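If you scroll down you'll find the structure; I have some questions about it.
All protein chains but one are shown at their positions in the complex.
On to subunit A.
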Amino acid sequence: MRERKSAKLNIQQQQQQHQNGHLSPFKLAKLLDPDASWDKDQLGDVLHWIRQGLALLCGLLWGAIPLVGGVWFLLFLVLSSGIIYAYYALVLKVDEEEFGGHWALLQEGVFASISLFLLAWILVYSLAHF
């Protein structure tokens, strides 16, 4: 009875931790582990945040250099999608069919990342070079 209760408490604590979103060493290691199991929501969230990070980084960089012209916007799209694809296909080695196909994974957070990239690029370019 006591063992069942403590096991139940453990599960509840893990669920609480998951809900609270606290990063633990275990979770960070999972990001690079090709043998880790993922559910759709978890993988979707990770891909979303990676896209946002790439958008912010590219926007700041493109604006600081500065890179000018529509071609750099297209380059960002290709680069960010390529990195996302490489991450889930080559690093995590997930079967995309289990998660709704390539399109479902590649479109996670794409619209927000495009907006964030443009915002960062425009702001840094305007403030640093005028």
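Rule of thumb we're sticking to: contacts are C-beta pairs under 8 Å (C-beta built on N, C-alpha and C of every residue); 3 or more make two chains touch, one makes a residue touch a chain; residues count from 1.
Convention: contacts and distances are computed from a predicted model.
K.L.:
Quick one: the chain not pictured, UniProt calls it what, "Spermatogenesis associated 17", "Mitotic spindle checkpoint protein MAD2", "Calcium load-activated calcium channel" or "DNA polymerase kappa"?
P.N.:
Answer from the UniProt record of the missing subunit chain: "Calcium load-activated calcium channel".
K.L.:
Looking at the whole complex, which of A:30, A:48 or A:102 touches the chain that is not displayed?
P.N.:
Once the missing chain is taken into account, the touching residue is A:48.
K.L.:
Have a look at A:36, A:60, A:89 or A:118 and name the one touching the chain we're not showing.
P.N.:
The missing chain is touched by A:118.
K.L.:
Name, in rising order, the residues on subunit A that touch the hidden chain in the full complex.
P.N.:
So the residues of subunit A touching the missing chain come out as 21, 40-41, 44-45, 48, 52, 62-63, 66-70, 72-73, 98, 107, 109-112, 115-116, 118-119, 121-123, 125-127, 129-130.
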